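Here's the structure, in structure tokens; my notes come after.
For this view, one protein chain was removed and the others were kept in their places.
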């Protein structure tokens, strides 16, 4: 296990907890009709986003998916700006024009969530070309789900990254489902890592519920990619605590599946148990983070609710820079 | 080695030779400006098309590529109708509307050449759904090049065939190049068969210059697929004797590469040597086939040249059945 | 006549046609749903909008096929199965996703018959959900039909109500040419009377839900609903309109439009798409070249702006043409 100091551990916990509370709160806000549209929550998968992004600086790039809030927060996007965006407010991160599935923050190297399954990986390949040409040791990470690994664009991206030996890292989060279909049905090989290997890159399968497993695997991936050896893939097995989208009745899941997972596979619980067991961090310290995070989320919701919607004049701005 | 009787051997030789002479003659016709358009010759790869298709009946399906003449002839398409099509004649197989890259013959289970790299494999998956639902033990074969194995549509097709356990066989003809780029550059894994395995199907790599190697491997593929075990992939290593398209100066090939291949890797020579060595067929018998084939090709060219072009009224027919 | 939702009408159409002809199959993501899930429950979605609900139980897994997220393979498999004698319905969950499978639609299915000299047919139906109004953002809210209407070889249906949805879908499934069938998401829950028994709507025959003298209004898909509202609201002002719902934009019933124009002389066209190369501007172009003599005023196009679909409610509302925009255009044209 990598040696992380207390600050790093508390930071990782804070980011995971922020994602969790952000999503749990969104779930309520959506139930209460506060938020329009199509929202996919990341609760349950936090260890993946944070385990990966805790290695990255603002000038490393990530591209994300329809289930992108976790990646955004892990990469350092402003939580209040995100909440406002999801609320569709004028001062949201994307002026309310993007919404939950289209959050980006270029100052943070977050090149955008993406509502097209498989839309992101080709973009990451391009960002990795920029990394390679700059020669500054930076990398580009493409997040994707288990379902995305059946989309042709993703395969093309992986092959091209190998051909061009790019510093691109493909992170597949296997949360067991693509929408209402189980991964064992839709992924013919029943194994994503070996598929990636078939494209000529090393791949590891890790327990995505365990922050440390992800964090360590990502360290190996980075060593490979930053060392000029080309792309690397991670398959992170995890679970989602909510439906595919908000409103999903989840008939495809056993009645107690989520409950069981919340009990036994909660990455926050696992993290807490690990770091308190060996005394690196105390429960009190973690509880203090919890309090902070809840306050931040409360502030985010309050500010989002108080923010104005975009002015109708914004309808046709930002289509072009000049036209 | 499979036991094939003399008729079967002479038949296989006839089909391979027909492809060869068809293409060698086209090469001349094109040089003389007789034929318009964009033509990709199959010379050199005959053992693959024939080794595969000699197992198939008219109600097994194949889909083909831009380099499709060989597949057509191997599947039993009328050679004269093909020549007329490539000449753009009214009585061509597709009335002169398709041309070299769009020959089909539905009575022969030949569902069409395809000018889009990767266009065919998804179609073969559909034909294989029809096969499966009919439950008659028929299969669908998708031909593709080494280059096609980088196109996302091909991966999607392979995965879907595995998921649905379809009787689909994917034949990749690695002739060393996609256009002017070598396979070792463009295929990141430098190995196609292992890629296919990554999708969860068995795959074999065979010497595509050897009819018997292909024929035997195809027998194994069919046993698997007809047995309801799902798809199978073959990677056939072979070579093309002409440029990517007619007119290609082939600067990417070593000066004597084609000459060497024509000397050492000619599937017709290899076939002849094999079957005469063990006395199964005599040189005279093969020579008689040669004579026949040359006469057929001569007839095809004569008839094509004598045929009328399509009437201009055909311009807007066949767009719809009714509109 | 039973009052039925648009969703139910489509579901009924598929049940009827799948019973009638066992060559009809449906494939797509979660068209049934639940495969590989821990509950073991199939038909967990029945299509993400519930349109194919229940089919799997009657027709089984060979005919109701859940697929991976592989749209090129979904369309390609449909097209290939069509060449091999089946009559597939390939579902693309959101029309916006045609971008990942466009080749199979416009270079393959659309062109087979022509390229192969009339020697085959490709009876494929592509069903897909389109349109704005649900705050789904720029990649889940487009109309998309304009980019397919121009493709020779395709037929394009855009129903505006449950009865037409049923009749057009049944026709599409029986049609021997490839058809792309656009279902506006905001219509799924709308109800209307749907004729009992066998109900087929011919392609290329417009409907005229309103008749009048002052102006011809052509509206497409959900815009028909808004145009009806606008027109009904103008009665008081003494304005009456022919409202033409083309139902299929390819083939397009130009005759009905031209005939109407002969007596109204004025034309408003309403399309939820951005304006350039839209069906609205296309119809305007056709009229300006083939029925110019009937026009007594400039044609008015009521469309979305040349912009992607925005997320925020307020912006999306402004994005879509509404009854007010249509009424205003009619008044302007009539007073021109």
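Note that the chains are named A, B and C in the order they appear, and that numbering of residues resets to 1 at the start of each chain.
In this text, a contact is a pair of C-beta atoms (placed from the backbone, for glycine too) under 8 Å apart; a residue touches a chain by one contact, two chains touch by 3 or more.
What you see is a predicted model, and the numbers here were worked out from it, not measured in a lab.
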Neighbouring displayed chains - absent chain, whole complex: A, B, C
Chain not shown: contacting residue from A:122, A:182 or A:231: A:122
Omitted-chain contact residue, chosen from B:264, B:299 or B:316: B:316
Full-complex contact with the absent chain, from C:44, C:98 or C:187: C:98
Touch list for chain B against the chain that is not drawn: 36-38, 88-90, 96-102, 114-119, 147-148, 150-153, 176-188, 251-255, 257, 309-310, 312, 314-316, 319
Footprint left on chain C by the chain that the document does not show: 72, 96-100, 102-107, 110-111, 114-115, 137-139, 146-147, 149-153, 250, 252, 273-290, 292-293, 295, 297-301, 305-308, 310
Hidden partner interface residues of chain A, rising order: 61, 63, 92-98, 102, 104-106, 111-112, 114, 116, 119, 121-133, 140, 152-153, 156-157, 159-160, 163-164, 317-323
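One rule holds in what follows: only the chains that are shown with their structure count from here on.
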Chain whose mean Cα position lies farthest from chain A: B
By mean Cα position, the chain sitting nearest the middle: C
Chain B-chain C separation of Cα centroids, rounded to whole Å: 39
Whole-Å gap between the CA centroids of chain A and chain B: 45
In chain C, residues with contacts to at least two other chains: 67-68, 70-73
Chain A, residues touching no fewer than two other chains: 150-153, 185-188
